[in-house]
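The complex appears here without one of its protein chains, the remainder shown in place.
After this line comes chain A, so read on.
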Amino acid sequence: MANPQARQSERKPTVRLAKATDIPQVIAIDTENTGLSKAEYWEDLFERYNNRSNDMDDDAQPKSVKRYRFFLVACDGDTVLGFIIGEVRAWEFGSPPCGWIFAVGVRNNIRQGGVGHTLLEALNDRLRKAGVSKVRTMLARDDTLIMSFFRSQGMMAGPFIQFEKDL
């Protein structure tokens, strides 16, 4: 059943590139969702993805920008409702350029209200404009909540498989 509080916000949120002033709210959302506070990680991501002087262009004109990394937030006024991060990656083990999503989070009390869908669509639009026609992600096998979200958006298992070993 949809979260009843999710229905409170009927307006479609605004999606834009994250600003430095959004990061404390992003950290709070991630902490709420994962139980781990990783302030340095998010500040570093922001620096690397949205704050590089050579590509700090206006997100309103993505066609004119050779941007291939996107740290986006969904906002209602000054309130950050959720975030998503993705980029174009190319030729990893022969994979032609494709979009990669590696972080997504929505405030717990507005889940199932469409914010995740809006963020994913906004990122997909930007990735398409960046020239790719496929988007991928990698998730923990036991994280059924987020896996169900990506499944609900039409994503299926792809042709790559993940490996690891203890070092």
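FYI, a contact is a pair of C-beta atoms (placed from the backbone, for glycine too) under 8 Å apart; a residue touches a chain by one contact, two chains touch by 3 or more; residues count from 1.
We take it that contacts and distances are computed from a predicted model.
Looking at the choices "Rrf2 family transcriptional regulator", "assimilatory sulfite reductase (ferredoxin)", "Phosphate transport system permease protein" or "NADH-quinone oxidoreductase subunit K", the name in the UniProt record of the chain not drawn here is "Rrf2 family transcriptional regulator".
Interface note: of A:Glu40, A:Asp78 or A:Asp142, the residue touching the hidden chain in the full complex is A:Asp142.
Within the entire complex, the positions of chain A that touch the omitted partner chain are 1-2, 112, 141-142, 144, 147-148, 150-152, 154, 157.
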